[in-house]
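Heads up, the thing below is written out as structure tokens.
Let's turn to chain A:
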Amino acid sequence: MHAELVQERGGAHTGAAIEMHGIGKRFPGVIALEEVDLVLARGKVHALMGENGAGKSTLIKIMAGVYGRDAGSINIGGREVALRNPREALAEGIKVVFQEIALISEFTVAENIFLERHPVGRAGSIDWKKIRAESAALFERIGFDVDPAARTGDLPVSQQQMVEIARALAHEARIVVMDEPTSSLTPNEVALLFKVIRRLTDLGIAVLYVTHKLDEVFEIADTVTVLRDGRHISTRPIGEHTHDTLIQDMIGRRIDNLFPRSRGHAKGDIALSVKGVSTDAKLDDVSFEVRAGEVLGFFGLMGAGRTELAKAIVGFDPIRAGTIEVAGRPLKPHDTRTGAGLGIGLLTEDRKGEGLMLELSVQQNMSLAALGAFSRAGFVDETREKAAVQGFVDRFRVRTPSLNQLIKNLSGGNQQKVLLARWLMRGLKVIVVDEPTRGIDVGAKSEIFALLDRLANEGLAVVMMTSEMPELLGLSDRIAVMAEGRITAVFDRDAATQENILNAAIA
Partner candidate 1 sequence: QNTPKKIGYVVNYATHEWYQNVIKGMRDRGQQLGIEIEVKDANLDVAKQVSFAEDFMAQGVDVLIITPVNEEGVAPLIRRAKADNMPLVLEGNPVKGMTTMVAICDYDTGYHAGVAAGKYAKEHLGGTAKVMNVGLPLLSATVLRSQGFMDGIKTEIADATMVHDLDGGGNPDRALEVSSAALAQNADINIIYGINDNSSLGGLQAWKAAGKSQDGLLVVGTGGEGLAFINAMQNEPSYKIEAAMFPEKVGFTAVDAAVKVFNGEEVPEHIVSPTAPMLGEDWKKFYSVEGTTRSVNWDGINGVQAPDKCMKTAADLKQ
Partner candidate 2 sequence: MPQSLDAAHPVPPPAPAAAMLKALFRRSEIPLLISLLVVIAFFSIASDTFLTTRNIANVLGQSALAMTAGIGVAIVFISGEVDVSVGSLVAAVAIPLIVVMNATESLFLGIAAALALGLVVGAVNGYLSAYLGINSLIVTLGTLFILRGGVYLYTGQTAIPDEAMLESFFQIGNGRLLGLLPYPALIAFVLLLAFAYVMRHRPFGRQVYAVGGNPEVARLAGYSVKRVKFACFIISGLLATVAGIMLASRLGSAVHVAGLGFEFQVVAAVVLGGVSLSGGIGSLFGMALGVLILSFLSNGLGMLALATEWQLVVTGGIIIAAVAFDEFKRRRI
């Protein structure tokens, strides 16, 4: 489909696919973009980078017709285009993989692939056969193994992300935009994705690629544009960049050590003890202990059961068997309140579904778990609450015009910071973090690591579920590997290597 299309549209795989000049966008209290230029070349991968809240997603949404722009012009193939709504953008061949998953969870995977235009057969009826067959073919072609007839909402986040990517390929596209597509992908899937991207560029399609992962940029991008505070900082061929120059452009300063290895967290008493925990769905006899001041990293392939374990041990999900003790005291299963009371909390991987209260303010979101601490006889002391929230906003550099901003208006990374602050404000004995740096920029990432590291040094037990090797190896004192709902191996930090971890994960 693409091949014919591109040929027919003029063949040449070079030249500008889209030119954006002087783009400006403001939200109440925020200047999200100011005088931003971006030119995408056909058949090239253009990376867009910047801190959380730099304006990347906003720029993309303007391309996609989601937001109108306050200033600037957009040219496609030499024509100025308005892009007033998503339909117009789609008609121009702009396909976007959004940062937040944009699928209908009740629909099958196949239907989601064809959401933009259902193919119809005789008499205008939807051709379901064709939908199934073509999505199966598409998945086969890109080597993505998922049942097109599955209900999308039943898939793990990572697979949904892949579906979303596949969707961008199902239709004729001239420009494919990906906003942090790999934030929840496994290494295998990332490799798969890169293969797909190369295919797209071979067909002359322009790719705009947003990520916080520097390694990816160096692997896939031809050109990099950096935004900071809504302004255009630089656009350079990737060859002119090193890690350091990129970071320098992004955050305006250097970061020497991304994953601090402040060695040897002093271990204290057993903070969390999990014995023989099983659930109806997946977990099978999981046991482990974490001591105060220790960081226990959990690794596993997609669907290994880490998220489920995380939810079970904080009391969110019911368990079928087993016991959980926090600092020697038993946690009542399926009751987050005793969990929080005992001092265990979870930073979820599903921000929208389980973390954020979208219609409430930054302050209300952040102080939720700690509200009891700011209250006397049930009355909230708003002055203290505000001071504490402001403290965390400053410390984490949460970009928000005010504490009363609705959290849904914050960029993804800033939302994550607010959620982390929610627990840190309360003060815990054990924090369980599930993909804690998903969608977080390098600067914030290293801040969060430094923070977790410091908290561990102060005696907090950290259970970290992560799919990122550097994170895992950088911060963990011990590493537990899961597969199929069981713990298959536990390594001491010094014994752990990428190879033996991956071997245990496949087992």
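Behind the choice of candidates: all candidates are chains of the complex that A comes from, given by their letters.
Quick note on the criterion: contacts are C-beta pairs under 8 Å (C-beta built on N, C-alpha and C of every residue); 3 or more make two chains touch, one makes a residue touch a chain; residues count from 1.
Values in this document were obtained by computation on a predicted structure and should not be read as measured data.
When the candidates 1 or 2 are screened for touch with chain A in this complex, the one that qualifies is 2.
Those residues of chain A that touch candidate 2 in the shared complex are 1, 3, 64, 66, 85-87, 90-91, 96, 98, 102-107, 111, 115-118, 120, 124-126, 128-129, 132-134, 136-138, 140-141, 147-149, 170.
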